[in-house]
Every structure is written in structure tokens, then in C-alpha cells.
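Pasting a structure below so you can have a look.
All protein chains but one are shown at their positions in the complex.
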Amino acid sequence: MSNPSDRPKGSVMVVGGGIAGVQAALDMADSGFYVHLIEKSSAIGGRMSQLDKTFPTNDCSACILSPKLVECGRHLNINLMTLSEVLALEGEEGAFTATVRQNPRYVDPAKCIACGTCAEKCPKKVPNEFDLGLGKRKAIYLKYPQAVPLKYAIDPDQCIWLKKPGRCGMCQKVCPSGAINFDDQPREIQIEVGSVILALGFSPFDPSILDFTGYGRLPNVVTAMEFERLLSPSGPCLGHMERPSDHKEPRRIAWLQCVGSRDINRACHGYCSSVCCMYAIKQAVIAREHAQGPDLATSIFFMDMRTHGKEFEAYYDRARAEGVNFHRCRIHSVLPAGHDDNLILRYVGDDGLINQEEFDLVVLSVGLEMDRQAAELARRLGVELDPNNFVATSAFRPVSTNRPGVCVCGAVSEPKDIPQSVMEASASALEASRVLAPSRWSETRKKEYPDERNVWAEPPRIGVFVCSCGINIASVVDVAAVTDYARTLPGVVFAQNNLFTCSQDTINQMAEIIKREGLNRVVVASCTPRTHEPLFQETLRDAGLNKFLFEMANIRDQDSWVHQKFPDEATQKAKDLVRMAVAKVRQDEALAYNTVSVVKRALVLGAGVAGMTAALSIADQGIPVVLVERKDRLGGHARKFYRTWQGDLVQEYLKGLCRQVEGHSHIDLRLGTSVERVEGSVGQFKTLLSDGSKVSHGAAIIAIGAGSHKPREGRWNYLYGKHPEVHVLLELDKRFIKEDPALKEKGQTVFILCAGSRVSEKPYCSRVCCTHAIDQALHLKELNPDMEIFMLYRDIRTYGEKERLYQRAREKGIVFIRYDLDNIPKVWDEQGKIQVEAKDPILDRPVRLHPDMLVLATAVRPKVDADVVSRAFKCSMTSDRFFLEAHMKLRPVDFATDGIFMAGLCHYPKPMDETIAQAKAAAARASTILAQDAIPAESITAVVDHGKCVGCGVCTMVCAYNAIHLDEDSRLATVDTAMCKGCGACVAGCRSDAVTLKNIGNEQIMAAIEAAMEIC
Amino acid sequence: METLFSQTTEAIRREAKDLLESGKVAAFLGFVKGSLPTVTRPFVARTPEETDKLVWNGLCVMNLANYLPGLLKSLEPPRRPGEPPPEGPLPRVGVIATGCWSRNMVIQIQENQMDRERLVILGVDSHGMIDRRKLEVLAGGREIQSLEETDERVIISGRDFKMETARQEVLRDNCLTCVHPSPVILDKKIGPTVPERRVHEPFARIEEIERMDAGSRWAWFQEEIATCIRCYACRNACPLCYCPTCFVDDSHPQWVGKSIDKTDTATFHILRAYHCAGRCTDCGACESACPMGIKMRLFTRKLQKDCLELFASEPGLDLNSPLPLTTYQPEDPDTFIIAGSKKQGTQGGSEK
Amino acid sequence: MKILKLDNSDLKTLLTRWNETRDLFSPVEGNGKVGWQRIEPLAFNEPAEGVPRASIKVFFFPQPETLLEYSTRSGDRDAYVPRPAMGKGRERIILGVRPCDARSVMLNSLPFANDPYFKVRKDTTLIVGFTCERPCSTCFCSWTGGSPMGTEGMDIAMTKIEGGYLAAVLSEKGKELLGHLHDTKEASPEERKQLEALRKQAQKGTGPAGSPAEILRKKALMDLYNATFWQKLADSCINCGACTFLCPTCYCFDIQDETVKGKGRRIRYWDSCMFPLFTQHASGHNPRGQKIQRVRNRFMHKLKYFPERFGPLSCVGCGRCIRECPVNIDIREVMRDLLSIQ
Amino acid sequence: MDSASDKDQKWEPKIIAFLCNWCSYAGADLAGVSRFQYPPNIRIIRVPCSGRVSANMILDALKAGADGILVSGCHPGDCHYISGNLYARRRFALLKNLLEFIGIEPERINFSWISASEGEQFAELVREVTTRIKTVGPARHLVKEIG
Partner (left out) sequence: MFYATLEGLRRFKIPHNFEFISIITLYAQWIREGKLVVDPSWNTEGVKFTVQDPCKLVRQGLGDQVAEDLRFVIKKVVGAENFIDVWPNKSNNYCCGGGGGALQAGFVKNRRKFGKIKFDQLASTGADVVITPCHNCHTQVLDICDHYGGKWKTTHLWNWIEKAMVKP
């Protein structure tokens, strides 16, 4: 054991296997650290795996999450510890010792093949907590179908044998691979790590204590989490959306917002849970899609509609346009209708009259709260919690806890959505690796393979391995017949039937057979390549064969399991599938394991808080950074900020940041410089700057910031630029910074929020203005407690813990008056005095105000040169002209083009803490590239036959990754292998067959078609 | 007799001569009189003198855009791969363009087959071109030995007959339904402007076929392509078909059998049309070129109709609008998708 | 040469008899197009006037000609073992063949003399030609060494006269075909004279003096090759295969294997020297990669290389290429241009 | 020997299905994991993305004798490759219409979106597609016959 003053440990412990923990683990492992991922349940995936679709893209949650989980599960440098809990953490940053208890699974993961026979035969049915009890599982169970690891576990609280040994033991009797081990015992393990990341997630608020909701008493009142399962195709009603009482499809559904949030009276949670508005809208939209008929009525009852994220407002607009009803009203009680288990809601309409409406189902948009066990763990580890019980963080250190070396990410520090959690996960990975940088790659493992045999000139010698999968395949498909048949196929020189092809002994045997028989192509007919292809490909490599000389025939998941009653047909189909695989593998070629060498330098564009934070985060790891700023000074947008919503003064912080940047030996600062042209791709960019220099860099971070909109004309002008006491938000901040004494003298101040935002010309919500304006109002109150302050707003969007500012503002007597677009405030000048008139919706009459100062909360506006940068880096933008990330949910700082990342306001408006987190996240993502000497690139890439290419450019237009371009000289299409993802859009788009995909070429597909139809 | 055609012919000769004499172009692409009364011959004039032979009449059915990429290439000084391009501008070509031809030029420019800068386009509004198959039918199989054309009439005669008809009666089908007779890109306009046409039911024939049942449609399709000899005149007359190796010629992979087989011939026609999807301007060159009189234009016409209806796309009208198969809209129709087509989602921006 | 005089009913009788053991084909008009069709003797009057769109080569170079067959079916004993596929099939009589088309069969049998597949087609096909009453303006058979009254390549040559036909018997097979009529219906001397007159008539008004084949054979190859007019032709040409596929004397082919549902065949199918891939080498090099090279080759082959090797031009003057060329490339102009080269 | 009607009764369609790796193939796997039963007529060919499927491939499958085609990809917005399915949607819309135009029965050519979590939906889709194809009988058009 090394002592703390020595080199730090090169490993890290991530606690929590939800999306945040998984992302943090992947980022750490990819940038050269060994990761112990501790998960308390039997599989990773967390809350996200329970969701049906995700907003605002309506992506299928399982679809987008699964690949990450599989990657995590297979990662050589991630030690996945499920059913495990951290008991204690000793030591300090750089050298922690964690004590982890691993609870027994009672199923040997090395032997379990996830065939499911055990669960089928297990007599004990129990409510399935994955479906929140809406469905049933067995005492031996798989957490969910796509679980990683895909291994069964026994629930010790439910298992008949474990309660009374000798009583049942069915699973042990039927398990074909002898994986059941009733004698499994808990183990305590000591892990030495350099830092710790807490990604403990959240618990959904339990609404049972809110009796008015009827939850727990009225069967058709469900939580949103339960409703996700009702919507999910893999949920208890298979996506048919049935309500609990009678399993009928509801025709009228209501959502009640803020259940367990923004409620200090009953729920004791003053904060806003941040995600519920969007998920409720999403559920309403998705429910309407699920509904068999067109007439599903959906109503959302809310206080303020908080759609403050990227593309959220558009989603809200679309939902309204599609007929989702929105009622600004808090429901008193959910009442039984007295028939059919329907429910009655009484609410006040826009007209002030009381309506009564009947619903078939009421969904409670429950908030997020700190998990009880997580809070206990935090206390055990000496991690401070904030008044809301979340892990305490600060504006400038958003992913750090009070305990050095212990970082935090995700909803455990404040309620937040998936992209924000993922962003923080990456940021925490960066934070955790900062101190550990000297020990990078010191504890990681790398696999060595024998040299590969060149089989190019050999005639095909194909080996076919037909799996019985215990009885999973063999009970339906005549595997012996399939094996015999395989031997007759052209090119096949060896065929064998195995009980479990994936078992370790068979794998070893397969490698031997490949060598002994001189096989140069292999087909395995078993389960799905999606889970098992990597394993068999690994075997090929171990046997000295290129791993791409391999095909699978899926005769289990897509044959024996789905044609259980038709053994003859299933056997014929298995033969066909084997023949197709053989036909295709004959055409397969050895492919290169592509890599791209990495220039270990980053280019950071923009030297605001985001850019500087990103640059420092990378430079602190010893990696050189070229920091390019268009202006002549550092600081960017933040120079105009007075304080963060948490109350920290920005200017002081900024000064410190600038000093660090200026004095950093690894930062090459280029002020007054811009980017002219970018060439190359991930690992090997070459960027021409306006100073004439050319920078080679392996990755780039774009952090060019944004500006604030100045309403110089139009209906939102409001005397701006015409009256000296009309400001936009940051102009008032400037007066705060200057400590303008005149401010104290103001008798009345009016704020107009959403001034020119959330309208057709500028449809997005700028996310920060409500909080910022309220904080300014509070500051004015600090300066002059007698000042009258009015805020004219549309929805107050103080999401998360920012809600406390809103609360405080009301306590201080600040008056909030809501307006809508039909009645926007009127402002005019009467002999130098500002006059404001707004219609108060509660009084239902106009209110006249005579402020001394008028503050307009205007939009955060993308920079005009964003377009230029977008063209130079060939990266996409949204219709609002913010940069478009590769994936709204799971890749929030990545561009679709590899090696380019974004941070800060150019991505979307956000407060300081989020900007810093995103900058660190971008640095972490860039580090996963810059930490490597070379990075792997897709092997199955497109390739152009220049003899056939005519340079029409269709391929370049349909490529989502800019991975194909017309060569300047030949004017013919050329693939940039490092950027190609192998999707084949170019192949299908090419009329002259000039582009093909390696090993998934037209001829291979045609061979498979031909083989499929050989026997008709 | 002075006709629009004779006036235009004069103007073309004058302009072409100017262009060649002044050295603004290295070659001028037009038509000369053919050796048969019903055909004109595409022609490249390389000297001012040769321009005297140029003609413009209702028989100019070959789409000149088809020749441009090759002609331009042939005028470039030979260059090995990697060798830097020669200094200064490359030689230019003058060309006549009607509405559909100019739209094909737009597409060729969009698809990087040529540079706009290297073209000098003399724009001519099309009055519609004559279908010589219709003339043959009119002549009842008798050999046509001479043809006269005025602005409104066509007179044909042979060994023992002489007939006159309205031009409208013998125009090509594509010209009858054309709504864009005027060139969309041009450097100089020649001759009078033809007003934008409003065509009543431009897709009447397509709709008629659509109304038939599947069996009848198949019978119609088979009948239509029955005489195809796979000579590929339709393909080669088409300015969109410029692939060095057409899919029909490829043996690896062998998408289509090479001989005359019912399925292979059908596959050829389906894919040829499909490859023109969203690009075809309905110039009719394919039909005019076919030695067997096959109406393969109907297949591309169907695609044209669908592109218009599904994607509101008419190709070649604008250099800056992407061709329909190289772009998408999140809300593109998906009623044909049988599971889960009801779906709403945010696509962010799609521009690059 | 024996000349018979047949009246219309004789022809009907013959056709009915022939139809018992053979398939009969003749040019038939439909939809304004003349094409080759199987005929039923009772419903048939006489061959359609005009040149059929497709040339007679469709009977001798079928699209496709199956050369070999094989199975790819796993488990088949002889999977991947090719079997020759040369079936003789029923004999055929093609009625109403014009002299130009008939002559093309003779010309094609020069290069294909030893081709078994061609031979089988030829041995099983009898040509009952009809001499031309009315040549078209695009006909130029006399120029190429033929004649509207020509009989080369025919087994029987029919010439329409008042009240019937004069039938010249040109081969043993032709004689057999006529059966007893051969001996009973001999033409009268007047009728023979009439035929003679028609032949003389046809000789008049032919092309330029001397035989073009003869002249071109003698010209220096490089003079013809380097002529400037090729560029003009290439300028117009779109490189389609209409001319070659319609031409009765274009016989170039390619070979490929086709496999469907476990059955395979090796086929010979028409190819065209107009297509760039025609001469594409495996190396990627293409000796006739440019349009001008291909256009020149087509004409040089017909008018220079073929005569040098076999004597006559590889052109029968049927005029199909002239009529159907979409860009009006006219082989007569090419001939004139070539002949005018000094 | 079978009579024609016997043969027709015995006939079972062969369907080629091109499934994208990330959604529809995964959905097909999930159908298996969940033991949702469907008719054994489809032969699945795994492709990276529905955007990889070209018109040529569909015609080739018909030529080879497939009685029906199914192409399935991710739902719009779910594409693993960002936009492959959206380009595909345009290509397929035109192709399907064109094939119907020339007389191919609409039932033969099928496109769908199936996500990785839609096992049941996949099984239902295969049932539906198989039934559709059965109603139009064995493919006769665009099938190549030799020998």
C-alpha cells in the first residue's frame, strides 16, 4: 500500500449504477483509470431503465440506455459489483480504502446463461419492484430483460429454500448449467481507490402521505413512475396502457403536478423537482400515441409550467397544439366518482368558474427526493447534506462535496434531468481524475492477443458450432440435424453441436478446434449476436483469427423461443439461418482494427467561464491546451455578472480564474484570434487560426458563449434604449457590480420576465432569467428593504433548489403578477416617468404601476459567429441556433462529430454552476481521447471504389458524421475512416454502388438473401 | 416562312458565332439538321463557321444537358491524379437550354458534375417538342420523307401522301404536361417568353394507372416493357444517368441479370426510374431515344408525382434546395409504415 | 436453280403442313410496330410489310443463350458441377425474311462457323425469304453487297408476283420443305424471265461505282483510323446500344453466371461495343475508354476489320440503325466519309 | 403428385426481413426472451441501420423468390446513427409507391418502426405481415425463374 504522499492510486470507486454512475465509470475507465462500480441492486441501469420514453426526443429509454450498459458491463477496466453496498470509507484523497459488502446472488454469474428456466419453474410469485409492484416476478428473477449483467438472482426474502432449506429448490433442479448456489454468502471486500464518485440517484416521492391524492386507496391513482411502466412495452401490460382497476385502456387521464414538490406544508419539500413538468407532458403525448383510438383526453394540472430545457418549450407548444389540455390549477382532492373506479377532479378554469371533470386515471407527477439509504451512506462517508437533504455542493464546485476526493453527480445533489446528470457524471469523472492524473494507466488492464493468421489466400474453411443452449434451443430445434446439415454446406469443413457454446470450456475448445482444423471462418448458431458476438469474436482472436471472420445464426431468440410449438418449422428455419450465415461468412474479409493516433493537445474555443474552466481542467492534467478567444480579454459573458443564484460573487471568482489561466504553463492563450478553417478528424485535427498559425490537436471544445438579447424595437421594446432607467438583466448586474448608490433610492421597480422570449420569433425559454431576476429583486430588497418590487411573469421557472429564491421573494413582499400573451404589459413614458400597466388575472382588472426602474428579462441569444464556427467544425445547430449535441439525452456535451465537445451558453442558456459542470464534462469527454496514444476506430466502415464513384455527393449529404467528403483533387468520395460509424446510409444512397460497407456489403447481403431462398 | 423556330435558329446561330469568335467558349452545343426528316442531331460547333449549321425546331428532343459533363471534361487539358489543376479558368461551353434541360443542369451542378462558371447558357422557352412516334402513327406506317413545321402546324409527306396536323396533336406527352417551359438558369434569353403553363391534371395518366387494380397495373407494366431489348438508350439519353458503371452493368454484385428476362427487364426499369427519383425533370429524352417505343417515362413521372405530393419537392428549380433523397423532414409522411408510425419527437435542427 | 410458281393456296397448304412439325415465325404488325411472331397458318395471310424492328438475329443469338447449367443446392450430389445445356428443340421456319436479314445470317456464320450453339440454331432454322418489293429510303443493301432481290442465306426465296409467288429453291432443305410441289409447280419460262427482269431492275440505282468493301479493304488502316470526322460522330453519340442491338450483323456477347433458388446457369447475352465496360480490363485499364474510340471501333469493325478478315462488309444495309438512332448517326454518311478519304 | 390446389394450401410464404441492429433486431430478440410466439416464415437479415437498406436489396430479395419483404428500423428520433431511418423513410415511401404502381401487391412490401423494447409489438408485426402476405399468395411478379 502506498502512502498518501506517494503517487495517488490509479483507480476510482463509483457508487451507484444508474445512468450518472455508468457515465462516470465509462469516462473514468476510458481515460485511463480502473473503476469499481458499486450497485446495490442486481443490475445496473437505475431509474432510467424503468422509463418508457424520454423527453424531448421521445427516444425509447431502453434503446438508448442499453448500449451504454453493455459497454459498461464488458469494459475491461470496470469492475462491476452488483448487490453491493459501501460500508465505510477511510483514508484521504489519492488513497482511500473503501469497505464494500457484496451480498449473495445465490446464482453463479459465471455459469448462469440467463435462459430463464429457473424463473419459469420457480413457484414463488412476488410483486416486481421494477414494475413498482404493478406486475409480478418470481423469487429468482432477472431485474429486467435488458439487465446488465444479464444474470439471474435469488431474492432471499422471498425464496422458499432460503427461508426453509429443503422445501423447494426447483431452480437448482432445473438449472441446466448448475448455476444455483444456495450456500452463497455475503462478503466484505476492501477496495483501494484514489477518489470516489457518488451517483446515488434519487427516490421518487411516495405520495401515500398526501391523502388528498387518494394514492394507495383509489386504484386508479398512480404515480408517474408507475405510469412509465404502464406505458412501457416491457412493462406489466406490455405497453397496452391499462389502468390498474380493470385493465381497461383509460380514455381520460389527468396529471397532477408538484406532488411532493414545491410543498412546504404537506410534503416538506420546498424545492422544485425540475423534471416533472416535462415528463408529464411527455407522458400525455406518449399516452395519446399509445391510445388505440384518437380520442384520448389528457389534462395536466399545474402551477407553473417549467419547460426550461433545450427544446422543451417547443415540446410544450406541440403538446398543446396536439390537444393536451393544460389547466393552471392545483387540485384540492382526487375524489372517487362512485362508479367504475373512475375519479372526479374539481378545478377552477381560466374563467374563474369551477369545473368538475371525470377521469379514468389520475397520474401523480411525483417529485424527486433524497433516497433514505443514500442519505445514510452520505453521512457514513462524512459527506455534508444541504437543508433539503441533498448532497451539498457549491456554485463554483458543482460536483465536489465537502470531503476532498469525494465527488458527486446526478440527482443526489439536486433534482435534475438525465442530460444534466450525464453532464455532471462526466464532470465528476474529470474532478475525480484531476488528482489522479499522474497515475493514469497504472492500474488498468490491457488484453494481449496472438498474431493473426493471414487467411486471405486460403479457400474458405468454415467451422459451424451449433448450440443446444441446454434445452433452450434443443427442445424445439433438432440441433443434431442442423449440425449434420451444416456439414453439407459449401466451405464447411467442421460442424459440432455444443450443450452451451458460451460456457468457458466450450470456448476454450473452440479456440483449439480453430487451430487444429485450420478454420478460417466461424459460424456460431446460438443466441443473439447483440450479446454474444463479442465473446465469440474474442475467441477467434485468441485463436489467432481476425474477429471479423465470424457470423452468428440466431436460432434461439429468433427461432426456438418464438416457434415453440413448431419444431419442424423451427428446425428448417435454423437450417436456413445457418446456411445464410455460412453464405455470408464466406464473403467476410479480415478487417483492420482501426486506430487513430492522438495529438495530445486540446483546442478550446472561447475564454469565458466555460472555456477557461475546460482549458484548466485539461491543462491541470498535464495536457497542453490552445485557448482561442475572439476578444482581446478573458472572461466573456461572466464579466457582467454580479452573483450566482447561490449568492457567490462572480467577479472575484472570475479574477481568480483568469489569473490561473494566464499563468498556466500548459495553456497557450491566443486572444483576439478566431478559427478560420478546420481539417482532419478526431485525434488529428488541424485548425488554421486567424493569426496565421496552424494548430494540431486531438480534440476541441467549443465554448463560445452567448449574448443577451436587447429589444431595440418591436412590441417588447418597452422603452429600452429610450429611457435611462430601462435595463436588461445584465445591465442591472453591472450597476450592482459598480455598487451604484442610486439603486437604493428607487421607490419602485418593475421586472418584466419573458420579455420577447417564448414567443413565435424566439420560441425557446432562456432557463436562467426567472432565477436571475428574482435574485436581483432580492438584492434590491437587501439594498432598500422598503422598495416596492413587482414582477410580471408568465411562468416562474425557478427549477430545482432555486425555488427557495422564489419563496424568499414572496416572503419579502415582492409582488408577482402573471400575464399571458393575450395581455402583455403595456409600458409608456409619461413626462419622463415610466408607466406600466398589466392585467392581474386574479383581480381580473388592470394594474397601473409607476416604477422608477424597469428591468426586462430578455432572452439569452446565440452568438452571431456561432454560424461561422458551425461551418468550420461542420457541426449542427438547432433551429434556435444553439449547438446541437450528438444526443439530447445521453451525449449532452458531445457533437455528433467525434472529438468535438461543447460547453456553456453556446449549447443552451444555463446558470454558472451548470456551465462549470458542463465545461468540466467537456474536458472529461475530451480527456477520454487525449489520455490515449491512439483511439480505436470503427472497423466496419464504408469504403469507396473510385472506379465506380462519380462524385455526385449524395453520400456526403446523407452522412450524419461528416465522415465522407469529395476529395479536392479527384472530386470523388473519400471516407474518413476515423469518423465513419458504419451505418451504411451512404451505401444505400449511392446509385452507382461505389460505396460499400466492409463485411456488410451488398454482395454479402445478397449472398444471405440467396441462401435464404435457396430452398423454396 | 418566318416562324418562331426560324427566328430562334437565327438568334442561336448569331449568339453561338459571337461566343466562339470572341473566344468566350471553346465549343457550342446545339443541334443540326438530321439525315432523316423526323430527327435532328446534337452537334458540337468548335469553330464560328460551324454555327451556320445550327438549327432549332420541334425535333430537338435530345436533352443537351446529357452531353455537358463529358464535353466539359474533354475540353480540360489532360491531368494525372494529384497533378495540380491548370492555372486560370478552364475552357467553357455554350449551350442551349429549355426549362427541363436547364433544371437538369442545375442538378448536375448540385451533384458536382460540372461548374456553373463553365457554362454559357442560351435560354430558350420550349414550345414543346414533337413525338416522332406520333408522326409515325399518323402516317399509318408509311415512310415519312419530309416534314415542315410552322408555329402551330406540322406537315408530313411521303411517297404517296401528304398530311397536316396541329402541333399540339403530335407533341410529346411530357411536353403536353410541362409547367416549367422556361429555363431556370441562363446567361441570355433567346426568343420570346412562353407564359408559365397551367396544366389541367398534369398527372392524369398516372392517376388513371393508379386507379387500376394491382393485376391490371402489372399487366400494363409487362406489356409496356415487353419489347425492351436492354440497349439502354433511355439510360444513356438521360442527363441524370452518368454513373461510370451503371448497376445494370455491374456483375459484382449482380443486381440485375443481363439478358432479356421478364424479371431482369422489369428490375432494370424499376431501378432506372428509382435512381431518377427526385431528380427527373420529365424532359422525355428517355422515351424519345427508345428504339422500341417504350413509354418508360411513366415510371419516372409517377415518382415525380410522389416527390411533389410527399415532399413538396420539384427538382432542379433552385441550386440551393437539396434534392429530396439527400434530406429529410422530421414530419415526412409515414402513413405507409405499419407499426408505430404515430410518433412525435423533436429532431433538433437538421441543417449542417 | 429451280424456280417454282406457287399460288396463294399453295402457300397456305405449305404453311399448314410445315406447322405440323415445326414452329413458324413471320413479321407481324401490331400497334404500328412490325415484330417477329409465331404464326398460325390458318389465320395468316402474308408477312407484314416493312422492316421488323428487331433483326433476324434474335433467332440465332437468342437473349440469352444458356451455355451451362448447375445446381448450388446444398446436399445435391452434383452441386456446383456444370452440365452443358444445348437442346436442339423443334425446328423453325422463318417466313418473310427480307434479303438483308437473310444475308446477315450468312455473314454471321463466317465468324461463328465453329460455334456449336450458333450451329445448332442454324441447323434447326429454315429461312423462307421474301424479296423486297419496296425498299425504304433508309435501305442501302446494294451498297453493302446485297440486293432487294438477293437470296443469300435463304433456303427458299419468294418473290411476289401477280396471283402468287415465284419461289427459288436454294438448298436441299428448301427442296425438302416444298415436298411434292417441288416437282409439280415449276415456273414457266415467262415467269422466270419476269423474275430475271425484277433482279435486273434491282441492280439499277445502286450506290457508287465499285464495291465499298473492296475499296475500304485497300485503304490504309491508319488513314481511316485517324480521320477527323470521328470526333463529330462521337460528339453526337450517346453510346447507347440501340444500333448494335438492332443490327443483324452485330454479334458481340458477354458471358455471366446467374443463380436463383439454388439453380444456376451460365448465359451468353448480347453486349455492345458502345458500352464502356465492353473493353474494360480486370486491371481497370480500358483500351476504348473514350466515346470516340468506341464509335470509331463500331464502324471500323463493320467496314474495315471484318472485310479484311472475311471479305464482305459486316453490314447488310437494312437501315435499322439509321432509323432508330436517337441522335441520327447515319452509317451511310460514315461510309461516304470513309470512302472519300484518300 | 400434388395437385395445384394442394400445393397452394401447403404453401407457406418466405419473408425476408431487414432489421436494424439497434432497435428492431433487439426488439426481435426481446420477443424471443419474452417467448412471444409468431409464425416461422421470416428470415431475418441484420443490418446496421434501416438507412443501409437500398431499393436494390429489396428488389434482389423479390428476385430471389421472397414472397414478402419487411424492413424495420428505429422509430424516428431513436436512430442510433442520428438520421439513417429518416433518409430511409423517404426512400421507402417512394419505392413502395413505385412498386405498387407497377402492380406489386401492397401487402408484399412492408416497412415498420420497432424499438428495442417492443418485443410484443415485433411478434404482432410478424403475425400481421405474415397474414398480409398469405392473403396475396405466392409471389409471381419480379421473381426470377431459370432452368
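Chains: A, B, C and D, in written order; residue numbering restarts at 1 for each.
Note that in this section a residue touches a chain if its C-beta (ideal position, glycine included) is under 8 Å from a C-beta of that chain, and two chains touch if they have at least 3 such contacts.
The model shown is predicted, which means the values in this text are computed figures rather than measured ones.
Trainee: For the chain that does not appear here, which of the shown chains does it touch in the whole complex?
Mentor: Every shown chain touched by the left-out chain: A.
Trainee: Of the residues A:212, A:441 or A:816, I need the one that contacts the missing chain.
Mentor: A:212
Trainee: Among A:185, A:265, A:760 or A:831, single out the residue that touches the unshown chain.
Mentor: A:265
Trainee: Determine which one of A:187, A:332, A:833 or A:871 touches the chain that has been left out.
Mentor: Looking across A:187, A:332, A:833 or A:871, the contact with the absent chain belongs to A:332.
Trainee: Touching the absent chain: which residues on chain A qualify?
Mentor: 211-212, 265-266, 332-333, 335-336
By definition in this document, only the chains that are shown with their structure count from here on.
Trainee: Could you state the distance in Å from the CA-based centre of chain C to that of chain D?
Mentor: 47
Trainee: Could you work out how far the Cα centre of chain A sits from that of chain C, in whole Å?
Mentor: Their C-alpha centroids are separated by 72 Å.
Trainee: Mind checking the centre-to-centre distance between chain B and chain D? Centres are C-alpha means, answer in whole Å.
Mentor: Roughly 35 Å separates the two chain centres.
Trainee: Can you list every residue of chain C that touches 2 or more other chains, as numbers and ranges?
Mentor: Answer for chain C, listing residues that touch two or more other chains: 258, 260-261.
Trainee: Would you please write down the residue numbers of chain B that are in contact with two or more other chains?
Mentor: Residue numbers touching two or more other chains: 244-245, 247, 254-255, 257, 261, 325, 343, 345-347, 350.
Trainee: List the residues on chain D that touch chain C in their complex, please.
Mentor: On the chain D side, the touching residues are 63-65, 144-147.
Trainee: State the interface residues of chain D toward chain A in the complex, per the touch definition above.
Mentor: 12, 14, 16, 21-23, 25-26, 28-40, 43-49, 51-54, 56-57, 60-61, 64-66, 74-75, 77-78, 80-84, 87-88, 91, 115-121, 123
Trainee: Spell out the residues on chain C that touch chain D in their complex, using ranges where they run on.
Mentor: Listed in rising order, the residues are 66, 69, 258, 260-261, 263-265.
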